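Complex shown without one protein chain; remaining protein chains in place.
In this document, chain identifiers A and B correspond to the written order of the chains, with residue numbering beginning at 1 in each.
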Amino acid sequence: MQWETVIGLEIHTQLATKSKIFSGAPTAYGAEPNTQACAVDLGLPGVLPVLNKEVVRMAAKFGLAIGARVAPISIFARKNYFYPDLPKGYQISQYELPIVETGKLEIELEDGTTKIIGVTRAHLEEDAGKSLHEDFHGMTGIDLNRAGTPLLEIVSEPDMRSAKEAVAYMKKMHSLVTYLGISDGNMQEGSFRCDANVSVRPVGQAEFGTRTELKNINSFRFVEKAINFEVERQIDVLEGGGKITQETRLYDADKDETRSMRSKEEAMDYRYFPDPDLLPVEVSENLLNEVKASLPELPDAKRNRFVEEYKLSREDANQLTADRETADYFETTAKACADAKLAANWVNVSLAGALNKEGKDISESPVSADMLAGMLKRITDNTISGKIAKEVFEAMWNGEGDADAIIDKKGLKQITDTGAIEAVLDEIIAANPAQVEQLKGGKDKLMGFFVGQVMKQTGGKANPGQVNQLLKKKLGL
Amino acid sequence: MSLDNTEVKRIAHLARLAIDEEDIPNYAHNLTNILDMVEQMGTVNTDNVTPMAHPLDTLQRLRDDEPSESNKRDHFQKISPAVENGLFLVPKVIE
Partner (left out) sequence: MHHKTIAELSKGLQAKEFSSEELTQAYLARIKQLDPQLNSYITVVEEQALAQAREADALIASGKAVPMTGIPLAQKDIFCTNGVRTSCGSKMLDNFIAPYDATVIERFNQAGSVMLGKTNMDEFAMGSSNETSFYGPVKNPWDTKTVPGGSSGGSAACVAGRLAAGATGTDTGGSIRQPAALCGITGIKPTYGRVSRYGMIAFASSLDQAGTMTQTAEDSAMMLNVMAGFDERDSTCLDMAVPDYTVNLNDDIKGLKIGLPKEYFAEGLDAEVSKTVEAAIEEYKKLGAEVVDISLPNSSLSVPAYYVVAPAECSSNLSRFDGVRFGYRCEDPQDLEDLYKRSRGEGFGSEVKRRIMVGTYALSAGYYDAYYLKAQKIRRLISDDFKQAFEKVDVIMAPTTPTVAFNIGEKVDDPITMYLSDINTIAVNLAGLPGMSVPAGFSQNLPVGLQIIGNYFEESRLLNVAHKYQQVTDWHNKMPESFK
């Protein structure tokens, strides 16, 4: 039987506010346990929540960016359940009236085709704390620093049909929230994580199969692997005559498998009701206009502009606009060196490769956009060859200074003195009479041999074009 | 609405309340009476009535995004039943 996969994602993205959603505690990551959990975050008796203004603005910004309806009035509700990292015994979330409804996001697949994924809703809620399972005499330790960090939960329609589409959606959403500046998108720190609802059905069947929910997937790679594993598992179960149980499953990256979360298996009855400590939240027309005016250029628009303005290929432009920092880096470089294609190539290949190798973010690159542009200028003005440029780039990466200083110090400047090149050429011609005869006889491929020899002898500093010309002149070709 | 012992146990579990087995019939009896009393609400038609979640007919006030709370961990944990290395301890959580 042919099976079709159906996937919907729930992405939890932490909003990059300075203070928590309902308290004045700071949100910085990595503090000592419970040092950023104030009375409100601890759920002490008598404390009350007050909503952070920035959180509302960020949600509105997101809503506008995905062409959604930003609700003029939304309501906070309590989701009741007991868990040690949930101090109040309920999570303040939005249920019946979320702040963002019905938007969409366009994704692009590897083959260049595009697809629209519906976004059902996005709602605001508070994050929970963390349970630390290292052994404390057989006990679990609870750190509530993260409790109360603002989250935007973005719920997609079940519009994705493969793990690859899910990854493309997640990446696109990641790019969007970081562009908007509403999240740092740091997946290692849990700022951007997702749950995936996965089901399969026979091709052609209208109704969805029973779905399982894969919890807390925090990397693009894992989302693909987890879904693929789960799809295989479901198909195996169904083809073996079994039934899928609707349940929550945890992806174990070490074993590359999903397993049922027994602790969450009992039917959850969250007893949602409007939080009586909070009043209806208004997003006024004024606020909406203000937010609209502050929207940055979004990834799709930027990509289209790059193609148009810099004459880049769509593929190059896509890569450059995947995150805002790379796009900014590219634009700074392109403008400073006045050769956009060259800049795109260097950012996408050499820089991306170097960053990748060292696991660095572009913001941590030892070679700044201005430094790169300075080097590219030396390529365009023929001071150095592309080959030498690689050496210069490496030196810049290692902190040896800017391009000009390195070229100077290492004597990497191209030899443009005709006499010097001719002298080298003469030597080579004299040493290779047979090749000279063949070349003269019409074996053009041997041009490369001679140019190569010159480059070798000059340590790459000769200009290959110039060598070519001189050679032709000397041999009368 | 009459609540039986099983239902009482289900609710007590949902609310994480240990109830002695011998007290369950008494709870069932009282809860049934309370729900019966509450069901007088059914005597009035409320089809076109807007629910009133709150006595205040006003909107949520918003706070500026400024951290205002300093670290008071030691002060807060003085009253905690079990703490180690700044963490609250609970029996092992199994996932």
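The rule is simple: a residue touches a chain if its C-beta (ideal position, glycine included) is under 8 Å from a C-beta of that chain, and two chains touch if they have at least 3 such contacts.
Everything quoted here is computed from the prediction, not taken from an experiment.
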Inset, instruction - From the listed residues A:G89, A:P296 or A:P366, report the one that touches the chain absent from this view. - result: A:G89
Legend entry - Options A:I7, A:I21 or A:L51, residue touching the unrepresented chain: A:L51
Inset, instruction - May I ask which residue of A:T5, A:S19 or A:N80 touches the chain that does not appear here? - result: A:N80
Inset, instruction - Determine which one of A:L180, A:I244, A:L278 or A:I379 touches the chain that has been left out. - result: A:L278
Inset, instruction - Specify the residue from the set B:N33, B:S70 or B:N85 that touches the hidden chain. - result: B:N33
Inset, instruction - Touching the hidden chain in the full complex, which residues of chain A are there? Just list them. - result: 39, 42-51, 78, 80, 82, 84, 87-90, 142, 269, 271-273, 276-279
Inset, instruction - Name every residue on chain B in touch with the hidden partner chain. - result: 3, 8, 11-19, 23, 27, 30-31, 33-35, 37-44, 46, 49-56, 58, 60-61, 63, 72, 75-76, 78-82, 88, 90-93
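In this text, only the chains that are shown with their structure count from here on.
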Legend entry - Length of the line joining the C-alpha centres of chain A and chain B, rounded to whole Å: 40
Legend entry - Residues on chain A engaged by chain B in the complex (per definition of touch): 17-19, 23-27, 32-39, 42, 44, 50-56, 73, 75-76, 82, 84, 131-133, 136, 138-144, 250, 261-263, 269, 271, 274, 276, 278-282
Legend entry - chain A contact footprint on chain B (complex, rising order): 14, 16, 53-54, 56, 58-69, 71-73, 76-77, 82, 84-95
